[in-house]
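The complex is shown incomplete by one protein chain, all other protein chains being positioned as in the whole.
Going in written order, the chains are labelled A and B, and every chain counts its residues from 1.
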Amino acid sequence: MNTQHDKSLEEGLIEARARIAQLENLVAEYQNKIASLEQEAHLFDVFMENIPDTVYFKDTESRFIKISHAAARWFGLEHPDQALGKTDFDIFTEEHARPAYEDEQMVMRTGQPITKEEKETWPDGHETWVLTTKMPLRDREGRITGTFGVSRDITERKLAEEALRRAYAEIEQRIAERTAELEREVAERERLQQEVIEAQRQALRELSTPIIPVLEGIIVMPLIGSIDTLRARDITRSLLAGIREYRARVVILDITGVPLVDSGVAAHLNKTIQAARLKGAQTIVTGISESVAETIVDMGIDWSGIRTLSDLQSGLVVALNMLGIALVKRAAERS
Amino acid sequence: MEETDLTETSTIQKLENMLLVAVPRDLTDSEVLRLRRQVLQEIRRYRSRWVLLDFSRVDICDSFFGRFIQSTARMAGLMGARVVVSGLQDAVIETMVELGMTLPNIHAVLDLDDALALSRSGQWGDESVYAVGTIDAEALDWQDLPDAALPGAAEV
Partner (left out) sequence: MEERRFPISNIVDVVRARRSGLEMALKMGFHQAEANKVAVVISELGRNIEQYAGSGTITVLAHDKYIEIIAEDEGPGIPDVERVLAGGYTTSRGMGLGISGSRRLMDEFEIRSVVGKGTRIRAVKRLC
């Protein structure tokens, strides 16, 4: 009789069946896990194969552990695996590789990601611009074991920005030049206008102080309009020049056309007469109207030293007398 | 300092009964006084009736100059010579008139031609006649004499 032995066999069988069931469950579980991991891996592969940006994973020494296919193309490699174990220093020149390495070291040290625009410099001399984000790579326990990052090519955008900036600068330059040019033109025009105005003023001054040479040694200066300090100065200068030019010894200053003769005007005329005298010419003032005569006396203006007459004709006669010149009428011819 | 005889330079020249004085530019005060003294000496030497002070070369005439002209005229007048000024530049005249330095009692002409015409005509104008004599004119400070007509010969 083996019933104990049978009993343990049966027990053992049940146990074994239970264990097999357990294992089958486990296998099924693992098969599920594997399926989902395979799915995840597949998704990751699809991602890394197709993403157009440069994606990379690096260890603590900034050596590539995995890169995207696009990254391989960007680096000029045939297959992503060719990058394994390499660093930026193997792909770029020191100018870009060094700061990139420093950035990764800082990311690992601080645990903080950074995003920046980078200029990549290649051994053959060309340059590209990328927008890069670098992040710390942590394991399940949260320990930092490297970095990973994404770089997007922004070279075109950068070139466009540069071109735009240059275009703006050029436009601003042109605007500044044109503005300066316009300012010069305006200044020049204003200067010419001023010259014209000045020439007109000069002509007006000359017109308003005409000198008429009558007989030998006698000049007539008819004054028209009001006489202020500036006008009086012009009159004096004009008169002195006229005395010189015509060798005048008598000046007839006709003030018929001067509307107002007050003490100011009288003083101006006095100065002019004194100046004429020092130049060697005597002055006769003609054109004294009744109102001017009244004004001069009423205001107490002293013109006692000045020869004055009411009209030009009388002035001429006196002038001739002063020079000892007599006008003789010729006798009528007999037929 | 060497005393140049101003008649040897062309500064003072005799022409007919007139003494021509070409007043140089930029004279110092002492040079002006020397010039005046020489003019008076020449008046006595030639018994000149006319002195022409020509200022064509003088472009700056301040109040001292005005006093020089006035004093020379009075002194020469006391010695029987009439002073006439000529050649005053336009700019100079403008400044003189502005300063009120109008040289009353002094006849002014344009240039030598008019001065000769004047001296030849024998006209003395309507100014008072100066005393004639051999007085040392410089002993009298001209500032003491009033601007109005001089006293008659008797007072001299």
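Note that a residue touches a chain if its C-beta (ideal position, glycine included) is under 8 Å from a C-beta of that chain, and two chains touch if they have at least 3 such contacts.
Given the structure is predicted, the values throughout are model-derived calculations rather than measurements.
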{"item": "Residues from chain B at the interface with the omitted partner, ascending", "value": "26-30, 59-64, 67, 90-92, 94-95, 98-101, 143"}
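Please note the rule applied: only the chains that are shown with their structure count from here on.
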{"item": "Contact footprint of chain B on chain A as seen in their complex", "value": "233, 236-237, 240-241, 243-244, 247, 249, 271, 274-275, 277-281"}
{"item": "Sites on chain B touched by chain A in the complex", "value": "85-86, 88, 90, 93-94, 96-98, 102-103, 108-111, 114"}
